[in-house]
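Got a structure here, written out as structure tokens. Questions coming.
One protein chain omitted, others in place.
Letters A and B mark the chains in the order given here, with residues in each chain numbered from 1 onward.
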Amino acid sequence: MTSNGVLQIALYFLAVLAIAKPMGAYMARVFAGERTFAHPLLRPLEKGLYRLVGVTEDTEQRWTAYAGSLLSFSFFSFLFVYLLQRMQAALPLNPQKLSSATPDLAFNTAVSFTTNTNWQAYAGETTMSYLVQMSALTVQNFASAAAGVAIAIALIRGLARQQEKTIGNFWVDLTRAVVYLFLPLSLAGALFFCSQGVIQTFSGYTTATTVEGKEQVIAQGPVASQEAIKMVGTNGGGFFNANSAHPFENPTPLTNFVQMLMIFLIPAGLTYTFGRMVGDQRQGWALFAAMSILFLAGVFVIYAAEQSGNPNLTRLGLAAADGNWEGKETRFGIATTSLFAAITTAASCGAVIGMHDSFTPLGGLATLFNMQSGEVIFGGAGAGLYGMLLFAILAVFIAGLMVGRTPEYLGKKIEGKEVKMAMLALIATSAAILLFTGASSVVSFSKDSYWNAGYGPATGNLNNAGPHGFAEVLYAYSSAAGNNGSAFAGLSANTPWYNLTLGVAMLVGRFLIIIPMLAVAGSLAGKKRLAVTTGTLPTHGPLFVGLLVGTVIIIGALTFFPALSLSPVVEHFLMQQGGRF
Amino acid sequence: MQNEMSADLLPQKLAKSRPLFDGDILRRAIGESFRKLNPMTLAKNPVIFVVEVGALMTTVLLARDVATGSSEFSFNIQIALWLWFTVLFANFAEAMAEARGKAQADSLRKTKTDSIAKRMLSNGHSEKVAASQLRAGDIVICEAGDIIPGDGEVVDGIATVDESVITGESAPVIRESGGDRSAVTGGTRVLSDEIKIRITSNPGETFLDRMIALVEGAERHKTPNEIALNILIAGLTLIFLLAVVTLQPFSQYSATAAGSGAVPSVAVLVSLLVCLIPTTIGGLLSAIGIAGMDRVMQHNVLAMSGKAVEASGDVNTLLLDKTGTLTIGNRQAVEFLPVQGVSDTELAEAAQLSSLADETPEGRSVVVLAKEKYGLRGRELAQHEAHFIPFSAYTRMSGVDINSDRLRKGATDSIVQFVREQGGTVPDDLKEIAERISRQGGTPLAVANGQRALGVIHLKDVVKGGMKERLAQLRRMGIQTVMITGDNPLTAAAIAAEAGVDNFLAQASPADKLNYIKKEQAEGRLVAMTGDGTNDAPALAQADVGLAMNTGTMAAKEAGNMVDLDSNPTKLIEVVAIGKQLLITRGALTTFSIANDVAKYFAIIPAMFMATYPALCALNVMGLNNPKSAVLAAVIFNALIIIALVPLALRGVKYRAGSADALLRRNLLVYGLGGLVVPFPAIWLIDRLVHALGWA
Partner (left out) sequence: MWNQLLPGFRMTLALTVLTGMIYPGVVTALCQTLFSAQANGSLIVRNGRVVGSALIGQSFARPEYFHPRPSAAGIDGYDAASSGGSNLGPTSQKLMDRVKATVAKLQAQNPSHQGEWPADLATASASGLDPHISPAAARMQVERVARSRSVSIEQVKEMLVRFTESRDLGFLGEPRVNVLLLNLELDRVLPTK
């Protein structure tokens, strides 16, 4: 590790720390319906949307109605994205005359974007028209992120309120998230990115004649507008196959720094919003601290591993001090790429500036674990917070017992119902990862079957053999169930088998967390707030932070230890011994 | 041995305690462990049920080994045996806890002989019927020597009753009609006099019946917290089931990819599963709950439900009656304050003489104070012509006439009147002194000799020794104490300050009490209180933990959710500690159980895949001998740890009063970090043994 690398990481973290408070305070005001500096400009837009959609701003919903609204919204979102892809060939803004998506790919992509996963079984520049990129995918970048934030706000309300039946109005929360957060931030981000070289055009691809006289077709498109929301909405679905590694998406280390900040902007801010809404800022900082510890641990594991490089390659004559450069961009280098990898997997963003598939085993392990631990290390917009609160509930439950009281969090008793919902969410995501990975590592098809045409067995789609191949499958389902969207991209996942199973994993990872957490919100909102005494487990101190960190790590580690030991762990030892597959 | 709680919180009085591993109980428990193997009963405990299914699977597969003459037989049979042991050990823990209750129930049942009752008829005569034929509303008559045939209320008469059957206390108690000492319990015995009792319960529903059912655990329902914890560990079990089941295809891929090794055998997979699922807490969970109830019982408190014990751990506010709980029921003389012109000694002497025949504690304390402070010795009154005037409610005075002296002591008003009647005048400062004493929370007792008012004795409520420390301890636990008293606010404030309670409720009527509880609850606090009177009943019912005194009325006992057989209101503090201890034990063992998994992974995973990926040897951090010994060691450790922790589950984790933060820090260190570290050397040691013994 170099001192400049460490400095970059430190300055990035300080920047996140600095933006958390203003962003969080702003969001708290927005979702409480209070006036902000943005209101003179945006309030008419907000009201206009209510009128169009038919929402009365001051009616509130019980958790069931809130969940129902979310499901209805997600259903239509899915339908739009699916249909637009299926009809792509017949629609305008398709200068490259790309054909319509197959049903399974359209399903996978529609699920992927409505669940804020942005897993891409396709390569953007060769599959999706400008219209689909804009009017289907970009829309969902806004919508799914806004829905995630809405859910987090609803859950915070559940904790903040007492003896109430309602937890807010989904349509209002969704609208406010789009109007006051994502639109202005994206607009500003898009203009900045474009000024630095990110493209934004409806023209067709450019054909250049290179210096050595070859033809080079250069893909074009409305990238900047999608790039901004892709980051700030922690979506991660790249316009291009190479995602943020592509120079047109992320041309300089400076744009990259802004992209990294945009990923954590809302998740970090929400911890502050949380503190403000529950009336105890320390509670928010405690979550922030727990997330920070896990995050920095991940960053340094990846950085150390990538910097120490691959002995297999140094043996071939590459400079040992350089580290592992396969799948990394020169302008970003080892430190920045490691930092980005930690951010994107921690925040369930899924954008990449380096190919995780080519990371060293331990670097890959850390990215995998960031996802398998539930995408709670800042996590997706909204999703990270409600995911972390799930772990807080479990941590409080076990530790709360150890102080000799019925466990409580923020004065709300944690009882059977809350534990049941938290466990349901945990089991559902673990099951989606483990069962589908298990199935894909043994299931066999014939080469000409519909399910995995051209590949035969599901392991035929792997780009790597040995433990690394297994890691590709494990990564895919971990990414899907964590709604992350990044990949060990060597896996050729655009076949009906992978499209459908990954789609299901994404649905499970989204809705089987959201619905239980909304149920928890409803249950907590109805409870009385208990008085705080010295007998109450304090949930704002370093002890609780440590406990929360421990809970996240140990639950993730215990669930995935066997799977991980057969992939990156064993690969690490094998790599040291010079093993090759 | 019985009591791990700090001595200052729990007095060492444990009336019905038995040694933890009493021979009789042990025998009973071992038998029961086998009966509990029945899958139908075991299905209620998902974790142990999974172990049993695993044990069954490995056992069935042994047949295949025999048929094929597999070399794996000796390993597989050992695994199967240890899995069965795991189930048995878990059953044993529960059986141990239950057996203790059952043994107590048996001894209670022995006292429940069917007695003959004398039922009153409408014509004034009585008829003899079997106690079992009595119905609520019947009136029976009991005289000295009779066993009271059922629970009821004394409607006429007064008697001494031996209640040792219920309370274990051999000293007789007084039961009389009207008031708060009217309740009698079936099975107790009248020692003197005769009483008429109105029966209040039908056969089979008596207090004794309920007590038997409670100690036996027949009516045991899972408490809310136990249910929540069960969900957690069942959920974890499911997650580990997924992790292990999917290991089969994972290893199939890996074996193919590596070109060596094979899929782990069923026995090994089952071993991993059993080691991972929280068998420790799963096996001990119900034992912890039963033992908690049992510990409450050992303090002679009858909890009507486990929920009540659990709730007592959550209590934020403790309502304590002043008299009898915070103060020793009686006031004591602390000072003699003469009026002007009277010497200390004269007053002391007069006070002493007037109290010589006063056998009340207050009277005795006057004599003692005079002796200690002024060296006055009790005189031989026989020398004199002494005529004692006893206290009467009419005069509100008592005293003695010796020779010409007419010594009186009593309420200030009464003495003033007495002096005036004698033709004397009352000095101005008498009332001043009396008022000053009142303001300080004391009770003034004026003393006069004929027409001379001499001064005032300062009687003071004496706070029980050590009370202040115990209340401070409660404060550290986050529990605020509220003193309930009929005294005026001035007096109450003074005593409250001396006792160190956080708050007080002066001139409290039962309605005030009820409202206070409701107010506390509305502010999100859980309230515990004690009570004995019928008019306490609404408040006892409203409180989250209502501890009724056994000497109290039936109404009070029914309204509360616990009955203290010793009728000692301070017991509430112990009950709170037990409630907390119960929850801590659950949390600690859950944490321990989960933390253990890390070491077990490091034992089994490398063993499992050594053939496929020899590189995974690097994970064999314990340096275990070979794959078989490693797996066996982990399984054996997993089984033995259950047995090793049975005493802890039954006794409860050590509880020290302190802030939540301090408690958590300590318990996390011991059970979290301990749970992480301990299995490493333990498994290593077992592995050596297994290898040395040639088992693997």
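Heads up, the rule we're going with is that contacts are C-beta pairs under 8 Å (C-beta built on N, C-alpha and C of every residue); 3 or more make two chains touch, one makes a residue touch a chain.
Because the structure is predicted, anything quoted here is derived from the model rather than measured.
J.: So there's a chain missing from this view; which of the remaining chains does it actually touch?
T.: Checking the complete complex, the chain left out touches A.
J.: Which of A:G168, A:P467 or A:G556 sits in contact with the chain that's absent?
T.: The one listed residue touching the chain not shown is A:P467.
J.: Among A:Q226, A:T459 or A:T536, choose the residue that contacts the chain missing from this document, as touch is defined above.
T.: Counting the whole complex, the residue in contact with the absent chain is A:Q226.
J.: Decide which residue listed in A:E125, A:D280, A:E375 or A:E418 touches the omitted chain of the complex.
T.: Answer from the full complex: A:E125 touches the omitted chain.
The rule we apply is simple: only the chains that are shown with their structure count from here on.
J.: State, to the nearest whole Å, the distance from the C-alpha centre of chain A to the C-alpha centre of chain B.
T.: Computed value for the inter-centroid distance: 50 Å.
J.: Chain B touches which residues of chain A in the complex?
T.: Within the complex, chain A contacts chain B at residues 394, 397-406, 411, 414-416, 418-420, 423-424, 426-427, 430-431, 434-435, 437-439, 441-442, 459, 465-467, 469-470, 528-531, 533-538, 541, 543, 547, 550, 554, 557-563, 565-566, 569-570, 573-574, 577, 579, 581.
J.: Which residues of chain B touch chain A in their complex?
T.: 224-225, 227-229, 231-232, 234-236, 238-240, 242-254, 257-258, 272, 276, 310-311, 313-314, 316, 475-480, 523-526, 579-581, 583-584, 586-588, 590-591, 594-595, 597-598, 601, 605, 609, 613, 615-616, 618-619, 655, 659-661, 663-665, 667-668, 671-672
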